[in-house]
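Yeah, one chain of the complex is gone here, protein chain that is, but the others are all in their spots.
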Amino acid sequence: MHLGMDNPEELAKCFSGWRRDTEYYRLLDTDPVRLFSVKAFQKDFEANLEKKSYDDYLFTIHTLKDDRLIGFIWLGGIDWNHGNGWVGIGLGEREYWGKGYGTDAMRVVLGFAFTELNLHRVSLNVFAYNPRAIRSYEKAGFQHEGRLRKLICRDGQRTDDVWMGILGEEWFKQQES
Amino acid sequence: MTASLFQGELVRLTMDNPETLAKAFSRWGRDSEYIRLMDGGAERMFSAKIIQSWIEKDFEKDVGQDFFFVIHTLESDHLLGFVSLFGIDWNHGNSWVGIGLGERECWGKGYGTDAMQVVLRYAFTELNLHRVTLGVFEYNPRAIRSYEKAGFVHEGRVRKELLKDGQRWDALEMGILRDEWRGGEKGRLI
Partner (left out) sequence: MDIQTQLFEGQLICLAPIDHEKDPEIESKWTHDPEYLRMLSAKPARPLSPAQIKKKYEAIEKEMDESRNTFYFTIRMRGDDRLVGFIKILWVEWTNGNGWVEEGIGDANDRGHGYGSEALRLVLRYAFAELNLFRLSVVIPEYNQTALHLFAKAGFVEEVRRREAYQRDGRYWDAIHLGLLREEWEVQVKEAAE
């Protein structure tokens, strides 16, 4: 895959559509799933263009084969003085799940984080009921750092929020081997 | 660990209300020697009223890219001037620093050097920057000496960049790296 950026119109169409796949959204976010129109998303994306944030990097994920927009990966919430950032990823197109696209995107974004932004560490959190993602992050080099117990309540069941982190020095060592 | 992050031996860094700042800046702006030492641009004078509105606007949009402090003396809590870290390139860990002491009776007494020491400690132990750069004019030898004392190294000159009173002057650039910095009384990075 390759990382890119699309126009607000394109982004809005995809993000609005992906939301309707509730499995996708419930794997992604603790917020209750809500549906928004293409128009609402577009307004949001256009507003972000105006904002010029220094702390947030949103990329779209495109397949190399046919340049299809299949998801997004975000690096943000950066505490610059501490060199800490957060990463979040979502593959909206479910035919691409379990095929390595996510792990690939994560590797590229970690490279960006450690060799362009020069961060010290990257954090993420993932739900315990998302083992596919947890495996993908482990493959990308993230270490387990703990769990917020019973954070999520869905379908009448409670699950943990799993927190993982990777240090720049760990990532660099990985690249050498 | 933190006792004196904002405090030096002669001065402390703080923040005053926009009204207080604006009055002081407007008054200092009438001292053309102060302005010419600090800024290369052609001097214009602004009212306290408009300066206050700029300050308030700046506070609203504070996005953590600039760190502006005012300088007070420890002895009498007198507002002397300002010092600011700005233009921060976080991914490279670089920042610019600018300082101005508006109260001329305080020139040449070590207040500027002390304030610079405090701000460098802030830059290297709170913002964790890698280097700090500053620009200073050839016709400001007092400031150049102060910066040398604070540990800045000469890195370059923009030759004959300024034209003032019919003469050409160089603009100097100086920088200090975190590894070179020997901060505070202890003389080492804690």
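Brief remarks follow.
Chains here go by letter, A and B, matching the order in which they are written, and residues are numbered from 1 within each.
FYI, a contact is a pair of C-beta atoms (placed from the backbone, for glycine too) under 8 Å apart; a residue touches a chain by one contact, two chains touch by 3 or more.
The shown structure was predicted, so the numbers you read here are calculated from the model rather than taken from an experiment.
Interface note: of A:Trp74, A:Tyr96, A:Tyr129 or A:Trp163, the residue touching the hidden chain in the full complex is A:Trp163.
From the options B:Asn17, B:Ser32 or B:Ser53, the residue with contact to the chain not on display is B:Asn17. The omitted chain makes contact with subunit B at the following residues, 1-3, 5-6, 12-19, 59-60, 64, 67, 69, 122, 124-128, 189-190. As for the chain not pictured, it touches subunit A at residues 30-32, 79, 81-84, 120-121, 123, 143, 145-153, 158, 163, 165, 167.
Please note the rule applied: only the chains that are shown with their structure count from here on.
Residues 63-65, 88, 90-93, 126-128 of subunit B are the ones touching subunit A in the complex.
On the side of subunit A, the complex with subunit B involves touching residues 53-55, 78, 80-83, 116-118.
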